[in-house]
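Omission of a single protein chain aside, the complex is shown with its protein chains in their original locations.
Right, subunit A next:
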Amino acid sequence: MNRPIRTLSVGCLILFVALMLNLTYVQFFKASWYNSRADNRRVTEDAYSQQRGDILVGKKAIATSKPSDDKYEWQRTYPGGKKYAPITGFMSYSYGQSGVERSQNSVLSGKDNKLFTNRLVDLVTNSEPAGGNVELTIDSKVQDAAYEGLTALGDDVQAAAVAIEPSTGRILAMASTPTYNPDRLATHDFGAARKSYDQLSKDDDEPLLNRSIQTALPPGSTFKLVTAAAAMENLGKNPDSKVYGGALLDLPQSDKDLPNESGGSCGGDQITLTRALEVSCNTAFGQLGIDLTKEQQDEQARKFGFGQKYLTDLPNQATSTFTDDLDKLDSPPFRAYSAIGQYNVKATPLQMAMVSAGIANGGTVMKPYIVDRVTSSSLDVIDQGNPTKIDDQPAVSSETAEGLTEMMVSTVENGTAAPAAIPGVTVAGKTGTAQSSKERAPYAWFTSFAPAENPKIAVAVMVQKSGTERSEIAGGRLGGPIAKAMMEAAIS
């Protein structure tokens, strides 16, 4: 009987090897699959109850974990509060994460491969794995100026302000109102968190939205900078070139005329391009739109970042668009309206800041970023954000950039952008007011940079809905002072 017993022992061996292989598959090869499942409570609770890294502005933590005496051990808190909520986002048990909490989750939670050596050390020393810290490019003074400026507009004002460093793309400020208190969503009192979340998500003013990157609206006259750039690049225009400046622009293939905001002419039938920008002349830029081909317009917008996905540091970036369907722009009236930032043109405040920044940077648009450095829990630098260009650079030649700067400076000194003037500093700026429909208030825009000769900061401010009467709305009046404060904060 020994032969079958030997066969049997081989059979038993096969059974045990099968068990071992299957275990290896479950615990080693397929483990990350199990661990990445959203319904795996071990993973979600672990993420929730661990000491995440800090999100820092300068030396100050705007999001941090402090010990709590309940079963989750750590409570995420946001010393940055409402001012930084659009950037930090929140970390909630039931609603996941947003903002930097989400985009940098792997670093903050300590799971990122960049932290591999640290994880190895933690493993050997048997200490709790601690998350890495994320240092932001934000300049707290500029952020303060932006947030104070926006909140001064009133409680129910929907607005956003964003600032970037033109030469690098570092985001210096990013504020959005109305905003929210992330602590209320991060609380371990889940009932209270749910109540807060329901309230916030039902609010018509959409406080959970980061308007500076998640809301794309017609940029109005601020888009004339892009049209001017296209005209200078493709039609050989310069600041002194003569353009049409009449009171009405007769739109071909249509019985409508394009009027100016003021109703009158821009200072004569033929005016300089500089003059056209100073007074934000619709008829002049409408005519340029008709003269440019649709491809030339689209190409110029794309070079400034329209239609591109360039923001990797924050989730849910809305893409700015020049048009949703290029073929429609075969019709000259649509080209004319597009040229003045109406019709289907949509831009986020960040996008308009990038237009200014590109001009300020001699024609090259830098990729905006907000994560400056990633450090381990022991403060070793693990990753460093570095300036890169967005696709298809330069957006304009350095001559065009110089000309545009000259005209924008003139717009602040002699034109509509006067509210942003800073004594002793050359400021370049452009206002914008965009009508979307007769029923709703127009959007007010302002974009600028300073100092013009050596730009340190480019700003865009957008007021989507304000309590002020529509007649009073002008980009300069609402956005100008905020942009000015932000620029002053950066330069001083």
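What we mean here is this: a contact is a pair of C-beta atoms (placed from the backbone, for glycine too) under 8 Å apart; a residue touches a chain by one contact, two chains touch by 3 or more; residues count from 1.
The definition used in the following text is that contacts and distances are computed from a predicted model.
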Omitted chain (choose from "ATP synthase subunit a", "Dipeptide transport system permease protein", "peptidoglycan glycosyltransferase" or "DNA-binding response regulator") - UniProt protein name: "peptidoglycan glycosyltransferase"
Hidden partner chain, touching residue among A:R42, A:K195 or A:K256: A:R42
Contact set of subunit A toward the excluded chain (per top definition): 1-9, 12-13, 15-16, 18-20, 22-24, 26-28, 30-35, 37, 39-43, 45, 126
